[in-house]
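Only one protein chain is missing from this complex, and each of the others stays in its spot.
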Amino acid sequence: MPSDGRFGPAFDGFQAPLSAFRSLLVNTGEEVRAMLLGRRSTLESRAARVAAELGPLAAGRIDPERFATLVFDHQDADPAAAEILERALDVLTDLADRGERLSLVQVSAGGNLYDAVARALGEIGRAFSAARAILEIRSGRHGGDDGGVGPLPFGRWTKAERRLAPPLVVRVHGSDLRPAALAEFLDGRQKIILAVEGQCVPAPLARFITPGTYVLQTADGSGIDRFAAWEGPGIAALVPESAAFFEHDPAAGAAPWERITITHLPEKLPRRTLAGLSARQQAEEIDLLRSLATRPAGVESVAGAPTPAPAAKKKDDPADKLAAWLLSRVDLSNLG
Amino acid sequence: MRIAAPAALLPDKASETPAAVATVTTLPGHTLEVVSDSGEGAQRCAQIFGTVSAKMGNGIWTVEIIPAEIQPPPRHPTSASGNRVRIGTGAVTNWGDAADLIVAFNEQALLQRFRLGALADDAIILIEDMWATHADPQIRNAWDDAMEELGGRSFRFINVPMEEQCLTIVDNARLGKNMFALGLLTCIYGRDLDLVRDAIAQGFLKKAKSALQTNLDLFELGHRWAEQHIDFRIAVPAVKPDRAMVAMNGNQAIALGSIAAGMELCAMYPITPATSASHYLSDVFEKFGGIVHQAEDEIAAIGVALGSSFAGKVAFTITSGPGLALKTEFIALAIMTETPLVLVDVQRGGPSTGLPTKVEQSDLLAALYGQPGDAPHVVMAPATMEECFLCMTTARRIAEALRTVVIVLSDANLASGVQRFPRPEPSEHWLAQPLDLAPVRDGLRPYDWDPQRGVSPRIVPGQPGGMFTATGLSHDEASHVGYTPDVHERGCQMRSRKLALFQQMLEPPAVNGDPTGDLLVVGWGSTLGAIEEAVERARQEGLSVSSLHLRFLSPLEPGLKEIFQRFGKVMTIEINYSDDPTDPFFTSENRRRGQLCWLLRAHTLVDVDCWTRVPGEPLRPGQILQAIRESMPQGGSR
Partner (left out) sequence: MSDLCCSLLSSTPDSEEREWTISDYEAALARWCPGCGDHAILAAVQRMLEAEQLPPEQTVFVSGIGCASRFPHYVRAYGFHGIHGRALPIATGVKLRRPDLNVFVVMGDGDCCSIGAAHWIHSIRYNLDMVALMLDNGVYGLTKNQTSPTSPRGLPSNTQPRGAILPPLNPISATLGVANASFVAQTADWLPAHVFATLREAFRHHGFAFVRVLQRCPKYTENIFSTLVHDPGLVELMVHPDGVVVPELDRMFKNKVQHDPADLDAARRLAVSDGNVRLGVFYRNETHPVYEETRAVPARSAGEKLALLNTELDRYAV
């Protein structure tokens, strides 16, 4: 585990989901292994396998040939299917062996953040490709294709898959921090943590504030445990002191000002263009954050109405509409 | 006035005989005991001695000598706590007859062992002698009384000033004598000093360095004292085995075996003597992706295991007699719903709370027939520590393949005794047990019994298209409740047929010794080693005796009747109660017989006899030999 600088705290909060995803890969791999054993046995001697499974105590005490009649095996001995299963198992094993490294993304200087994240998620998606290939075989449906187990882009992930993938921790330089396009990855339970190196714009994540998305800017990792525990999608940035620190917790209330806590705002307004945003645009983001976090005059609290799940959100909140509109305005053409 | 130990047997206290002059007796085996008050560490001393001996290449078998209470009163006969260690040049398969040598920290512990017949007539007794001259006259009197009771035999007493010696190093000798005693034994038996030092250090991994040094110093002190004061040495030559070996007790073996079997859940409730298996598992299981769930009671423990098994993750529960009784209804539910389940019963003395820490084999019939209603299932019994390890894999496979309950009957003798055996070589085949949540093919029902064999494929929650409700009520192939005569008959038949089918898969048991003869003794469980040693000795005496040891009690292994008919007489040897046939009070009609005997008689219609005892300790080969001699049929060859 990388322990330098801002990576440490980011990873600590994610031990559980990382470990859960690895368990998922291991369990799935074990199932495939068993499927392979079941299939291979039609080629090898079933009795020998059954004898091995019963262990040495059964030697001379249980007739393995007769016992083998109790084992209900798949009768599909298609070698092409076995080959796909083996490839799928290789993918799952490889991903499991990569462990936390699977969740670690490094954006090289001048590199494209969106591309790097998309690539990393696509790699994780190999697990889902593999699972789909296995499911096809298990249902006896696999066609003549090679049962591709290559990368699967996030856009093709199912609802369930979007809740399973591990969080990504992305190390990116502030000057390359153009996160807007990452919005398309914030679905299901997907979490992205940006560990920002060097200076960055003051409120790079303000535009992500939507009712069901956990958004966090922090310098020391505080709040990352709540962020990690959130059932929905989320994006966090570990930022330098020159940026704002705030937390948008979707569970904290119905109105945006109830959900947002700002703990720090930069003293100086930005003067230089950074990461493609002019000083004015950067100031706009700070203003957006401030306005979302402020209770409009004369508006009472909404009696602490809870928002237990993203699905239960009210969709007509004006501030949320604004945020959505803002996001839709972001020009994605030069980021792809 | 102090009554001295018989003068002729007193050691020559004045002699400072150097080790070089000591006489060395070479023997194929030796049995020793270390006993103290509870808390003085005699067990630790003996355990290290046993482990080191195994490491040197000796066969070993250790048995714990335990009082029932945690802190019984000191210097009382019932407080004796310690271990017996039997070492041999070859494999050691049981705890032997009587101890050839004993180290006693006080004369009351010694007296208890003597009264239990644990000492050989010519045993060497190394005894702490501080009590003889103790300031408390009551203690001095107790010593004198004990010496009088022990007198008049061929014991060889060696008085050892343990307290006095230990006080040169520590303030509280109570906590140091065990290491001193270990030094004595290491010298007498010529154990490898470095191995002993390593083994001592193992116990101090998490403790202060200074504590370790103190213990090492006490050990060296004992060793030096023995070098200077003890004029004999005992050599039990060791043969380095040609393969890797391990030494562990049966509970550790069951715990490790369950991991090797791919189990991921042990649901249990504390009960002696089963619980130490879950202590060990609790320590290591999570590393393997498994957990120990300590339930709120015995019933919940098996319920949780059953729930996990129903959901596709075969689990096990571990208990002892009283717990087995409480789990009865759930056992039948698992059988009725055909949910695979492994239940380990580490038997102790019964009935009721009985003898919690002592061995007995009296749960056999309860394990087989304890469930009201017809509830066919598998019962098996490991006979050695190695089999404790291996049986978990076999049991789980059988449970899954037959969709039924497998009860594994271990006992307190296996559970707490340590034996050396070949290191198991776990295989991925043992583990393979992942879920397969493939959609269920159209039309498959949860109890689609093969009408001839009674088996059916298992469906687990999560499989699309397989939804059904398992029920303890009488049900048909679709698990629909049905009370009609045909539905119930059919269900009973199918559950029974599985057992008949499995019986056909079993091989006839091997006969130890000649395949025909005057007497066949039949045993099961932990008595294997003692029975075979006794049979061997009987055969050397010219008796025509063979033995047979059963691992499967339900269904019974095939061919028994045919084997029995080849012998003039068949007799079971068991550690459970039967009425004494020599007592004129009993007739062949009113005599209650041993449990395996009962089972074999019913099963084979052969007039099987039994010799059983319930001493709360393992049977001794000499006892069994005597029983064999007395049981030889009239006119048997000699």
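Order of writing sets the chain letters: A and B. Residues in each chain are counted from 1.
One rule holds for everything that comes next: a residue touches a chain if its C-beta (ideal position, glycine included) is under 8 Å from a C-beta of that chain, and two chains touch if they have at least 3 such contacts.
Note that the structure is predicted; figures quoted are calculated from it, not measured.
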(request) Please identify which of the visible chains the hidden chain touches across the whole complex. (result) A, B
(message) For the chain left out of this view, which of B:Leu101, B:Ala173, B:Ile259 or B:Leu519 touches it?
(response) B:Ile259
(request) Could you tell me which of A:Ile134, A:Leu168, A:Ala219 or A:Ile260 touches the chain that is not displayed? (result) A:Ile134
(request) From the listed residues B:Ser154, B:Gln213, B:Thr471 or B:Gln565, report the one that touches the chain absent from this view. (result) B:Thr471
(request) Quick one: say which of B:Gly462, B:Gly559 or B:Pro633 touches the chain that got left out. (result) B:Gly462
(message) Going by the contact rule already stated, which one of B:Ala91, B:Leu116, B:Ala235 or B:Ala311 would touch the omitted chain in the full complex?
(response) B:Ala311
(request) Could you tell me which of B:Ala54, B:Ala381 or B:Ala395 touches the chain that is not displayed? (result) B:Ala54
(request) Mind listing the chain A residues that contact the chain we can't see here? (result) 16, 19-20, 22-31, 33, 93, 96, 127-128, 130-132, 134-135, 138-139, 158-160, 163-164, 303-306, 308-309
(message) Under the stated touch rule, tell me which residues of chain B contact the chain that is not displayed.
(response) 51, 54-55, 244-248, 252, 256, 259-260, 262, 264-265, 267, 284, 286-291, 293, 295-297, 299-313, 315, 329-330, 333, 337, 420, 423-424, 426-428, 431-432, 434-435, 437-439, 461-473, 480-481
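Here, only the chains that are shown with their structure count from here on.
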(message) Give the list of chain A residues in touch with chain B in this complex.
(response) 23, 27, 30-31, 33-35, 37, 49, 52-58, 60-63, 66-67, 69-72, 138-139
(request) Over in the complex, which chain B residues touch chain A? Could you list them? (result) 261, 289, 382, 387, 390-391, 393-394, 397-398, 401-402, 424, 427-430, 432-436, 438-439, 453, 455, 457, 501, 504-507, 509-510, 551-552, 557
